[in-house]
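Excluded from the complex is one protein chain; the other protein chains are retained at their positions.
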Amino acid sequence: MEALNAFSVSLQAVWNDSGFSAFTMGNGIMILVGLLLLYMAFVKEFEPLLLGPIAFGCILANFPNTGFFGEEMNVMKAINYGITYEIFPPLIFLGIGAMTDFSPLLARPSTLLLGAAAQVGVFVALGGAMLVGFDVHEAAAIGIIGGADGPTSIYLSTKLAPHLLGAIAVAAYSYMSLVPLIQPPIMKLMTSQAEREIVMTELREVTKFERVVFPIVSTIFISLLLPPIAALLGCLMLGNLFRESGVTDRLSDTAQNALINIVTIFLGTGTGMTMSAESFLRTDTLLIIGLGLVAFMGGTAGGLLFGKIMCKMTGGAINPLIGSAGVSAVPMAARVSQLVGMKSKPGNYLLMHAMGPNVAGVIGTAVAAGTMLAMLK
Amino acid sequence: MEALNAFSVSLQAVWNDSGFSAFTMGNGIMILVGLLLLYMAFVKEFEPLLLGPIAFGCILANFPNTGFFGEEMNVMKAINYGITYEIFPPLIFLGIGAMTDFSPLLARPSTLLLGAAAQVGVFVALGGAMLVGFDVHEAAAIGIIGGADGPTSIYLSTKLAPHLLGAIAVAAYSYMSLVPLIQPPIMKLMTSQAEREIVMTELREVTKFERVVFPIVSTIFISLLLPPIAALLGCLMLGNLFRESGVTDRLSDTAQNALINIVTIFLGTGTGMTMSAESFLRTDTLLIIGLGLVAFMGGTAGGLLFGKIMCKMTGGAINPLIGSAGVSAVPMAARVSQLVGMKSKPGNYLLMHAMGPNVAGVIGTAVAAGTMLAMLK
Amino acid sequence: MEALNAFSVSLQAVWNDSGFSAFTMGNGIMILVGLLLLYMAFVKEFEPLLLGPIAFGCILANFPNTGFFGEEMNVMKAINYGITYEIFPPLIFLGIGAMTDFSPLLARPSTLLLGAAAQVGVFVALGGAMLVGFDVHEAAAIGIIGGADGPTSIYLSTKLAPHLLGAIAVAAYSYMSLVPLIQPPIMKLMTSQAEREIVMTELREVTKFERVVFPIVSTIFISLLLPPIAALLGCLMLGNLFRESGVTDRLSDTAQNALINIVTIFLGTGTGMTMSAESFLRTDTLLIIGLGLVAFMGGTAGGLLFGKIMCKMTGGAINPLIGSAGVSAVPMAARVSQLVGMKSKPGNYLLMHAMGPNVAGVIGTAVAAGTMLAMLK
Amino acid sequence: MEHSPVTTNPLIIMMINMTVVFIVLISLIYLIKLIHFLDPTKKPAKPQVTDEEEPLVAVKSEPAPAPPPVIEEGIKPEVIASISAAITAYGFAGQVKAVRIVNHEGTAWRASAKFNTLQRK
Amino acid sequence: MEHSPVTTNPLIIMMINMTVVFIVLISLIYLIKLIHFLDPTKKPAKPQVTDEEEPLVAVKSEPAPAPPPVIEEGIKPEVIASISAAITAYGFAGQVKAVRIVNHEGTAWRASAKFNTLQRK
Partner (left out) sequence: MEHSPVTTNPLIIMMINMTVVFIVLISLIYLIKLIHFLDPTKKPAKPQVTDEEEPLVAVKSEPAPAPPPVIEEGIKPEVIASISAAITAYGFAGQVKAVRIVNHEGTAWRASAKFNTLQRK
């Protein structure tokens, strides 16, 4: 009898402390959101490296009674710490720097203008967000989605609008994957067949001197002008120096493999862990997703528009299709330029030429983030 | 004269602050224990990856005056932090998940019963520990040794009985290595020649869909039911998703190499650092080692018994020898099943079939830990 | 009108918060120092793995208004934490241990005397530093430059004279790279042609037993005698055990690749971050650089002198040229011995023989650091 | 949430815990069966869902007509097992057609790396 | 240093930010040109600094006389692009002479590793 009683009391206790008893409708919906994101990550292959851990983190965060957000330290709280204090995004940028080749940009520096023009999407979305009622900090964090740079988006959101982090990260990484769908119609709409058929001359060779001096000089110049992004830009350029110095391959290799992979797991999971029902299941999220699309389309249009201007001013030396690569989303946007160019004129390889605006867009978005932080923080 | 005086005073001072002057009998014995564990790790090859660092950590912890446990932060204290707050075990499980193939389990889910039955050792040892005077929290932590899962044992001990961590970890990893010695006699005793000669039919092919959906669904189900192991199980299954998704090989590779190796070094050393003379040199430690053996034997017997039942119920389709693999100790216990099977009937390959209960045992032990935490914490 | 006004006010605000407005002469000079160090690291290849990140960290630290040293945690502050609490140097030593082969030392243990004698540079510099006005703690930290061991120098400086860390680290790594220039003249000056032509007999084979037992026994002996370096020496020897055990290659590989590379990036950048104008732009820095040279020359001379003594006492069995390898700077100093030996007598391979004093010098410097900490801390 | 245990009887505690473990793992069995049932990618050729022991990759993992290995006395069974396992393993390894390239993958970053190689000249 | 924004007009905020971004990136253009101008290693054969579009590695990256690929209808253009990119990539890869050995380098540590290999016998 005692046994039976203890039995039922114990089972009751397990059930009472289980996640099922405290489960809310919000948890349920957020787990469904997580499953949807997993589907997008693993089946649709939308940036699976980031969206996978984000989705799983979102699911984990919505189990009640796990104690992840309690007083006591635990692995999930430790990961969250790296998000809250912006420790992970610069380390990701260290690896991205080690993966990035700035040669096409150095060979044709004018493509920096395209990287700047593509930031128009950021500011269009900022304006749009203010118009629909977000305050200026939130609007800036939302706008940066248009920069198509995941780590920069997470960095800026954490600083300006941490409650929107989940929605912004999801929107940023989703749209980055959708670049091959979003950009081509705009590209065809905004350019003429003649423009698309322009064959560009070859890029000059870039010396090692230029490749080593550029990251150093640009770090000094930009960090002095915009100190809030010194950590982000400094890490990007330090990683690039590891790559280009020729004597630190060991560090370059680790930065772009073991280190970035470890930090990616933590950054993704930690970002997903911020996705609580209260912060995500709001109309704001839908607005953010809508504004993100506006931002991407605006950035694409801005880059193309400037591409057309440069085409005119150079007497047809620049194919405007490379302008859309200025949104960054390296190297996907550059490949979209290549694809659309080849469809208009088979054999017209634009990939190399589009890599210039493409990496310029990474710098451009970091500068845009720095500008907004300088003005708003 | 001043020189000579200063000389002797200085040498005296160095000696006084040295570890020799504060050396206790306990330190000496613990260093011998560490040496014995090193011998077991490196010469006898008892789980050298974990037992090696544990042994070395034990030696380090027993040097007096190192300041490792002082007020000020230092590398050993930082490592210890990762133990105390259960940060390392989930990260180890991330790597184990990336190494684990659940296909044999998915092909024949009934082997989960064997993984459950093998947990009987856990509860036999729990009961035994209570009978010899441990309180229920200590008894639960001791019992989990029978689960043959190092990280789970460390995780549970840290939560329920941190003062027993060293002894429990040492017992768990030692017995895991002794599986090839502990299990065969029990297997021969409990099964008939006819049973051992049963040739099992092939496992069906498992689809990618099943391999991807299983870790997600099982994480949701188990974490909701038993929130205290959400971190452990979530990381195991996230690692497995990295493996199975097909689009995150980069993360899977890092989880099962750089990350798990780094964390293994820290987990082992940190666990060894908890082995002070006061906590280890007690009769409790001998009891724990004895109970650990009981737990392993109980688990083996439980798995075999259920194997025999399943053999009967399926009309001889299941070879009971795969039951003992349910204690996990992946993949050693499965290889023991293979070995004993081949000795009874050359050519009878049970390895694949034993991998089902083997990975089921990992889940089973995590569930057992969750159950005990849910009831006791 | 409002627009124009807002425009100029905003630009003004960006400028006011930029690094340019708060830029000091000191920042400018330190950035130039950083550029010079980058040149030394990447063009002159002075220990680029460490000096590269140190130089970049120095540049980053001298951008005003970045908030790196503010109240709030950020990535640079987190890295700095690993420096301040001496977390990184032991982890570097873990990797160095995994890279080190103690066989030449075990085959001819008498070369430990050369490793001890080469520490004379440490103490000459210590005395010199006290004579020119440094207090005894500072003098000890400066002296250790002569040990030619970067991580030990950083470890000791952090404990005894953190304000000198930048200068000491820069001097240590610079002179380590200059070993091929500093040592040969002293070697030719102090040895006769006949001595340089001595051909040494082969080293005996060392057993695995010796290679495994040595790191364990030396850790116990030295850590008990000098507890302040237990973390440093323990990690060195644990890494060496991973290498020699034969069953932990996985951990050895990670310790000497992913882990040491990650920590190297952080250690270098964090060390560079301590280089503020206030602490670096002082005559002290010049004195430290001068004393560092004295230390290196003293260590070289000490090793050679003892080499000559051993040559005499063994009846010409020891070529004194291997004495200079006792300063460590593994394996550069050993290669300098080889080079000078071959120039005196083509075909006289001293490399193997010089590796004994070379690795002895690593232990010797750690012991010297421990001695000073035991006496001063 | 420190509970006072409902009972101090070790046997009852054992039984309760064991029961929960079985309930959870048995539920998992049904979840796996459900996943298999819902699997849109499973081969339609398969006769029945319940016939889950049916071999499909049979020939590969157990070459049935292989002659039983001759075991000489005096050799420890562990050695024999490990050798035959190794041979089997290598035999299979020889049949592996496509080896996963770890540390890279078919998305943006890999393409980027490839592109850069190409780029540098 | 929380500033109160100077204006709440979204359009003005947009314009200010955009202007700063353009100023910074245009400055970078001139910095890059300055680096190129100061480059002591650049080829003297090059006729003019301003003629920066002059091809030097041309033949390698775009084999001009290559016949345009025949694209069959019904195949998605993405597929074609990726295939031709892959072929190009592998074609180039075949021309790479010296492959960087990652994870090692030509300084002390590598030499140490080599020495140790040699040492152990």
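We just call them A, B, C, D and E in the order they show up, numbering each chain from 1.
The rule we apply is simple: a contact is a pair of C-beta atoms (placed from the backbone, for glycine too) under 8 Å apart; a residue touches a chain by one contact, two chains touch by 3 or more.
Because the structure is predicted, anything quoted here is derived from the model rather than measured.
Undergrad: Thinking of the whole complex, not just what is shown, which of C:M76, C:V124, C:A161 or C:M176 touches the missing chain?
TA: C:V124
Undergrad: If you put the missing chain back, which residues of subunit C would it touch?
TA: Its contact residues with the unshown chain are 105-110, 112-113, 115-116, 119-120, 122-124, 126-128, 130-131, 136, 139, 180, 201-205, 207-210, 213-214, 217-218, 221-222, 225-226, 247-250, 252-254, 317, 335, 338-339, 342-343, 345-347, 349, 351-352, 360, 363-364, 367-368, 371-372, 375-377.
Undergrad: Write the list of subunit B residues that the hidden chain touches.
TA: 2-3, 6-7, 9-11, 13-14, 17, 45, 47-49, 99-101, 103-104, 205, 257, 330-332, 335, 351-352, 355
Note that in this section only the chains that are shown with their structure count from here on.
Undergrad: Quick one: report the Å distance separating subunit C from subunit E, using the average Cα coordinate of each chain.
TA: For subunit C versus subunit E, the centre distance works out to 36 Å.
Undergrad: Measure off the straight-line distance from the CA centroid of subunit A to the CA centroid of subunit B, and report it in whole Å.
TA: Computed from C-alpha means, the inter-chain centre distance equals 39 Å.
Undergrad: For subunit A, jot down the residues that touch at least 2 other chains.
TA: 10, 13-14, 17, 45, 48-49, 205, 225-226, 247-248, 250, 253-254, 257-258, 335, 351-352, 371, 374-375, in rising order.
Undergrad: So which stretches of subunit E touch two or more other chains?
TA: 1, 3, 11, 16, 20, 57, 61, 85, 88, 103, 105, 107, 109
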